[in-house]
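Every protein chain but one is kept in place in this view of the complex.
Moving on, here comes chain A:
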């Protein structure tokens, strides 16, 4: 089960560290750093079910307004 209650001893410190991580980065560099961070944490968490719950939580309430590079084909 994904824990959505407070689990950090010093939440403000962690939040600040997350923001500070990106202070001198371009958006593209930030995206890369975030992606690395997510991969490292995902592997550390290890539980695919918890990760799925976290992904669903992260996506919830966001109405899709983009699309990716694949296209449907019919042959």
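Going forward, a residue touches a chain if its C-beta (ideal position, glycine included) is under 8 Å from a C-beta of that chain, and two chains touch if they have at least 3 such contacts; residues count from 1.
Methods note: contacts and distances are computed from a predicted model.
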| item | value |
| --- | --- |
| Omitted chain, identified by the protein name its UniProt record gives, among "FAD-dependent oxidoreductase", "Sarcosine oxidase subunit delta", "PqqA peptide cyclase" or "Xanthine dehydrogenase family protein molybdopterin-binding subunit" | "FAD-dependent oxidoreductase" |
| Chain not shown: contacting residue from A:6, A:20 or A:73 | A:73 |
| Hidden partner chain, residues of chain A it touches | 31-32, 34-36, 38-40, 43, 66, 68-75 |
